[in-house]
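A single protein chain has been removed from this complex, and every other one stays in its place.
Up next is chain A:
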Amino acid sequence: MIPVATVTFDGVSKLFPSHDKGEVVAAVSDLNLTIEEGKLVTLLGPSGCGKTTILRMLAGFETPTSGSIRLDDTDVTRRPVNSRGIGMVFQSYALFPHMSVRENVAYGLSVAGVAKADAGRRVDEVMELMQIGHYAKRAPNQLSGGQQQRVALARAVVTEPRVLLFDEPLSNLDAQLREQMRVDLRAIQQRLGITSLYVTHDQSEALAIADEIVVLKDGVIQQRGSAREVYRSPASSFVARFLGKANIVPGTVVASTAAGIVVDVDGQRARMTSDDLPQVAAGESVSCVLRPENVAFRTDPEGALTVEQVVFQGSYIEYHLRIAGAACTIIDHEYAHRGTLNIGDRLSIDLTNTPLWIVPADA
């Protein structure tokens, strides 16, 4: 096992002066985050949310305006990039175009002054692991995107870094390869057990790969937790919408007890259950998250809802409609048996067994 590190961000902020005098952009504000040894944490958020800045501060390309970054107990906040012992996979792969695949992988060991024989053995091992051994002599531009990706990962791990950084590593691959690669990436990361920070704006990638997801917006953590937690119990409508499809509908609290909260949504009763229920009182208006796949519905000529748009997605069908005035989507995986609806068709929904989640109303 490689000796890996626990990463700690302690009150880290990064300000950039903007071009207008006196204005400042806070790319990251007061970030506190720990990545436990061997875990893979993804930073997820829209562009400009500060995720890349966080990654670059850990790599050493940027220096925090305030706060500190530690690897185990060592403060590395101001340590130069080249003495941090970090591996990184770049969005563009950043393979050295004038070196062969093998030379690319061997570069880090050569820089570290590892003896030739030892280096050769380690390069062979890693190339074997990544299944890139048979194109060792090729130039990077002779490889496909997926192969380049493997070389980039091999190059990043061969030096046995204490932390591995991924900067949107799969965004240049086509959809199918991306899904394959994220399984492979995760398998290799788990096998090597390297503490990893993974930046992405693709929620399905984050859900599939992470031990823990950190959702960011405007340089501030919105929520952190396992993929399931973040998906099922979003802390805000932003998080709900950013992870998968979410319907945010207005509702009125009917009853609030320790066992659960009953909410009236569009004349139906739905229930929220959790160990950590929000403090709401009966009669209060709330915003509720309904995941499209959880809304049960049936065709009903007398139904209150009208299909406004039909989107065929192959394995399922999306119906766009309005629930309590809010634009909503519901999806049907069983359309092959049940038949499809058309625009203008009426239906009714049943929220009795739909898991419901209350989020704070948008400011």
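Rule of thumb we're sticking to: a residue touches a chain if its C-beta (ideal position, glycine included) is under 8 Å from a C-beta of that chain, and two chains touch if they have at least 3 such contacts; residues count from 1.
One rule holds for everything that comes next: contacts and distances are computed from a predicted model.
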{"item": "Undisplayed chain, where the name is taken from the UniProt record, one of \"Cobalt transport protein\", \"Iron ABC transporter permease\", \"Nitrate reductase-like protein NarX\" or \"NADH-quinone oxidoreductase subunit N\"", "value": "\"Iron ABC transporter permease\""}
{"item": "Among A:T63, A:S144 or A:Q309, residue touching the chain not depicted", "value": "A:T63"}
{"item": "Sole contact to the chain not displayed, among A:I86, A:A119, A:I132 or A:I317", "value": "A:I86"}
{"item": "Missing-chain contacts mapped onto chain A", "value": "15-18, 21-27, 29, 48-50, 59-61, 63, 65, 78, 80-88, 90-92, 94-98, 107-108, 111-112, 155-156, 159, 165, 218-220"}
